[in-house]
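Here the complex is missing one protein chain, while the rest keep their positions.
Chains here go by letter, A, B and C, matching the order in which they are written, and residues are numbered from 1 within each.
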Amino acid sequence: MATRTDFGPPYFRDMLPPVIQKNYGQWKYHERIKPGLLVHVAESGDRLWTVRVGSPRLVSTDWIREVCDIADQFCDGHLRFTSRHNVEFLVSDEAKVEPLIAYLQEHGYPVGGTGHAITNPVHTQGWIHCHTPATDASGIVKAVMDELYEYFVDWKLPAYCRVSLACCLNMCGAVHCSDVAILGIHRKPPVINHDVVRAKCEIPNVIAACPTGAIRPDPKTKSLIVNEEKCMYCGNCYTMCPGMPLADPVGDGVSIWVGGKVSSARTPPKFSRLVIPYLPNNPPRWPETTAAVKNIIETWAKHARKHERMGEWIDRIGWERFFTLAGIEFKPQLIDDFTLAPETYRSTPTFKW
Amino acid sequence: MATRTDFGPPYFRDMLPPVIQKNYGQWKYHERIKPGLLVHVAESGDRLWTVRVGSPRLVSTDWIREVCDIADQFCDGHLRFTSRHNVEFLVSDEAKVEPLIAYLQEHGYPVGGTGHAITNPVHTQGWIHCHTPATDASGIVKAVMDELYEYFVDWKLPAYCRVSLACCLNMCGAVHCSDVAILGIHRKPPVINHDVVRAKCEIPNVIAACPTGAIRPDPKTKSLIVNEEKCMYCGNCYTMCPGMPLADPVGDGVSIWVGGKVSSARTPPKFSRLVIPYLPNNPPRWPETTAAVKNIIETWAKHARKHERMGEWIDRIGWERFFTLAGIEFKPQLIDDFTLAPETYRSTPTFKW
Amino acid sequence: MADSETPLLDELEEGPWPSFVKEMKRAAEKNEAAKDLLRQLERSYVDKVGHWKHGGIVGVKGYGGGVIGRYSDLPEEFPAVAEFHTMRVNMPSGWFYNTKKLRELCDVWDKHGSGLTNMHGATGDIILLGTSTDHLQPCFDDLAEIGFDLGGSGSDMRTPSCCVGPGRCEWACIDTLELLYDLTMTYQDQLHRPMFPYKSKMKISGCPNDCVAAVPRSDIAIVGTWRDKIRIDPVEVANYANDGLDIVQEVVMLCPTRCMTWDGKTKTLTIEDAECNRCMHCINLMPKALRPGVERGATILVGGKAPIVHGALLSWVIVPFMKIEPPYTELKELLDKIWEWWDENGKMRERLGELINRLGMRNFLKAVGLPAVPQMVKAPRANPYYFWDPEEVK
Partner (left out) sequence: MADSETPLLDELEEGPWPSFVKEMKRAAEKNEAAKDLLRQLERSYVDKVGHWKHGGIVGVKGYGGGVIGRYSDLPEEFPAVAEFHTMRVNMPSGWFYNTKKLRELCDVWDKHGSGLTNMHGATGDIILLGTSTDHLQPCFDDLAEIGFDLGGSGSDMRTPSCCVGPGRCEWACIDTLELLYDLTMTYQDQLHRPMFPYKSKMKISGCPNDCVAAVPRSDIAIVGTWRDKIRIDPVEVANYANDGLDIVQEVVMLCPTRCMTWDGKTKTLTIEDAECNRCMHCINLMPKALRPGVERGATILVGGKAPIVHGALLSWVIVPFMKIEPPYTELKELLDKIWEWWDENGKMRERLGELINRLGMRNFLKAVGLPAVPQMVKAPRANPYYFWDPEEVK
């Protein structure tokens, strides 16, 4: 059999429930009925209920089949996933909405994640499957979400709050614009294995990969030298060359970033910014990390105005005030010294004590 | 006679009028009585009137003596200059205030420059005395201020407005944070005189001086080569090396920048930003430049709210709206492509049409 | 518990949030690889480092991407994950499924892989997590059978994604789902065969809420918007006010352009539409009363990416407004020009945004034939270091 290629993904229209087929592009408005439950009303008057549940993302085929069973029972076999990896059950029969929710709650599916809630953290592979992690992904997310559970299933927050995690600076979790980001970091330069470098790496490419120009060729060893003063442990050299591993039980850990956002609602997208440069890897529950995240979110929840995202709140009160309110110590690492650093320095005597 | 050195400037206390000697550091409040006239009231109840007049800055000793005569007549011989080169007559006798003003107005001294006015443009040498100008200084300032005169002697503006001029990118006029800046620019790369380069220039220093790395040594001529594609005519190489002049009657001219500010009142200091990349040198009155400056100021005056500086107004309405309101065409040069350029790009679909 | 091989991970079975450890254990019941994965992960929890070797190139016939090779660095201890490659499977637009398709997928994966998946990966693919080299081709063939193709990896166009859009959202200004499908099909070659200087990501959101994070997370972001006025239903506005929405505090005061006024007496909301920047906030708060305009299209932004190499970037506006209608010719011509310029000028591992920074936005715009407009910038330049075409200087 000749291999068929380039046929693309299944056509989405074949997947849509009839109510969507009929009202495609003809939605008029929606309402948030309660946490985890939306209703969308079409111009035709038709209604579509969505019940959103949290997923661990790393799931077995059994879990998928289970979810399918539920969709068969309540949604005529239709469901979708969200851009943040939640499951959405698409219900066209009002009578099935409450039974579905009851069923889900009974079976341990967290119903929520809509509106002014914390939704599913976008995250990454970590020790499960990647070769460059500075921390785990699924484990921290589980530990953090156990702590933040109430904010997923209920509306207790002033605004949206997106928590994300990436296990190394590659930032596959695209944490760079999250209200709260958890980012794995290394703190030690690569330990060079010259044999591997010689055998497997293209020296010029490795040199070019270093953002700070810390790597230079070593004619003596026919390998590389890292200027450790200039290395900020990004791991980019390791991505290019297996001879330069950075992972280290003492060096590795987690950093916390806050105030990013993606949407352009009210204010344009913002980058998340470093507030805690290092917390240790402390499996299985990363207590320092979960505590830090919870503290930040609850400080924000306590002080922000309605509809004010983390970053919008901080922009209003000032970063210096954020640190006092959250009780976080300001560390030298927080001061930028990369290429756009001057844009972050304060050029005015106006600030708060 | 052995030369005396390092004795420093005259001691300022010897210059202070008695009312200041007495009330030094004990001022309580001030009032802006009318354009050009301030009164400062001391804790002691003493009062000091200040009458401010515009100066052409480039003045003869005769002018200084004339001003001294006036100070002798009305101020017991005391006066000062301001950080923007105006003269301030310091009057301690209320009875002399109005006669002084009458005298000044009669003799062609512009009384004004205080409060919500345009004050004296900080400016530079231009063709009068510098070796690197791309335009003149005093001439444009005179032409512009003739047009803006009413805004100096009266309070017709929503807020402070600082106009400044520098005749080359060295920006001695420190125009980089002005409400409206007039900046001389070259538009042609240096024309290299290899003999001069060889005789007078330190090649490595010239190469290092170029912000874009456009200069490289030419082993053949023992001189330099400029990569014209990379040259943005900053003139920095010429500052280092007389063999690289850029001045050119066709290439040279003026650019217009807006929205900068210095004070931290309300909002932190801001840089001025390019809105017109080139206007021709058209002495003696630079009509294109004066018209452009006037148009910008009057557009701002018409649309801004009270106390809203040029840059604050633009920040509120958005730069895209500034261009439509001012009727200025947006040119490709306005888009940054220097080192901090990405910070100026728009990362949101939210803007005005 | 005392005898458990995975005491640390076992702790993560507790707690209200659904447990990935439970999922791993479920898979481990049927699958040796899943079992060894669990054991190796426990080891990582003890050692505080990962236990995968660096990289490894594997694939399926005719494709250059779509599979991530992975090998344990402790193959003796965990032989079932000695080879443990991931397949990235292209999801349907909007992640819509019927249960039939999903079950078929599960069957294929139980046959060939660990039975573990990510639903979904951060780029949007279905991630089939862990199989051996010799299963790759058969697995692909079986996937093809049920209509699932691979997504991207390596220096290719990555699997593009889009928000739910017209499928369920009243604000979709463009047909995100159909556009995504069309582009995916048009660029199958770019998706499957790495040929670029580096990865290129595309994401499509139906409106500025950007539910698929196009602006920060894609080299090419297509975000729906409109050119005309917000449509107001005054009766519904008044209803929101009556129902307790504080229109002044929650809407008017948070409008970034302050282009709204509220007359509390007549309960009338007025929008000075020319000053509205279409941020969606007021619409978000009153979906029954306010709606995007009817002259719809998209803003195109480019350059977004994560930090590697020169720092993270958000995408930048290069086309303020483009009509987006089949066959999407204008858009595709632009995409082709962008990729061509990048392909010609980009260094290895240089994303589009970094190349634009290196060569200058001005050069980029010229190369792809776009005019400079103020909508592209937050503010014009503050430095006087700009260039002239010798033609202009006469």
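The rule is short, and it goes like this: a residue touches a chain if its C-beta (ideal position, glycine included) is under 8 Å from a C-beta of that chain, and two chains touch if they have at least 3 such contacts.
Here the structure is a predicted model, which is why all the values come from computation and not from measurement.
The hidden chain makes contact, of the residues B:A102, B:I128 or B:A199, with B:I128. Only one of the listed residues, B:R216, B:R285 or B:K331, touches the absent chain: B:R285. Among B:V97, B:A117 or B:A143, only B:A143 touches the chain that is left out of the view. Where subunit B meets the missing chain, the touching residues are 1, 3-12, 14-16, 20, 24-25, 27-31, 40, 48, 50, 54-65, 67-69, 71-72, 77-83, 85, 87, 90, 108-110, 122-124, 126-133, 136, 138-139, 142-143, 145-146, 149, 152, 169-174, 176-177, 205, 208-209, 211, 234, 236, 238-239, 242, 245, 247-249, 252, 260, 262-267, 269, 271, 281, 283-285, 306-307, 338-340. Contact residues of subunit C toward the unshown chain are 307, 311-312, 382-385. For subunit A, the residues in touch with the chain missing from this view are 169, 171, 176, 183, 185, 187-188, 211-212, 228, 232-234, 250-251, 255, 259, 271-275, 277-278, 316-323, 330-338, 340-353.
We take it that only the chains that are shown with their structure count from here on.
If each chain is reduced to the centroid of its CA atoms, subunit A and subunit B end up 48 Å from each other. Per-chain Cα centroids separate subunit A from subunit C by 12 Å. Listed for subunit C are residues 208, 215, 256, 279, 314, each touching two or more other chains. Contact of a single residue of subunit B with at least two other chains is seen at positions 340, 342-343, 346-350.
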